[in-house]
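Removed: one protein chain of the complex. Kept in place: all other protein chains.
And then subunit A:
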Amino acid sequence: MILIADWLGGLCLLAGALLSLVAGIGVLRFPDTLARMHAATKPQVLGVLLLLVGLALRLRTLSDLGMIALVAVFQLATAPVAAQMIGRAAYRSGRIDRELLDVDELSGR
């Protein structure tokens, strides 16, 4: 049972690190700020969450679990806000490629 938890934790850690790597590749390769932000935030949040799940599966004590849940809640609450602010600043300062936009919902404001 304990061995299974260790293996599952290891798998979660590896998956989280792989998602972080995907985010890194996206940040380096994508053409404009909005695409880079998209690449950085989404897999990065899921990657950090997977790493935290792996950490929780390895430590397996209640007080550690509380602190890990706190980190997860902070990540989930703050990452969308930061991404939203970065996206809005990128739009307002004109650092976007209008050819790449399908829908421009901010155009009238």
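Quick note on the criterion: a residue touches a chain if its C-beta (ideal position, glycine included) is under 8 Å from a C-beta of that chain, and two chains touch if they have at least 3 such contacts; residues count from 1.
FYI, contacts and distances are computed from a predicted model.
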(message) Which of the following is the UniProt-recorded protein name of the chain this complex doesn't show: "Ferrous iron transport protein B", "Monovalent cation/H+ antiporter complex subunit F", "ABC transporter permease" or "SCP2 sterol-binding domain-containing protein"?
(response) "Monovalent cation/H+ antiporter complex subunit F"
(message) Could you pull out which residues of subunit A are in touch with the chain that's been left out?
(response) 9-10, 13-14, 16-18, 20-21, 23-25, 27-28, 33, 36-37, 40-41, 44, 47-48, 51-52, 54-55, 58-59, 61, 63-64, 67-68, 70-71, 74-75, 78-79, 81-82, 85-86, 89-90, 92-93, 95
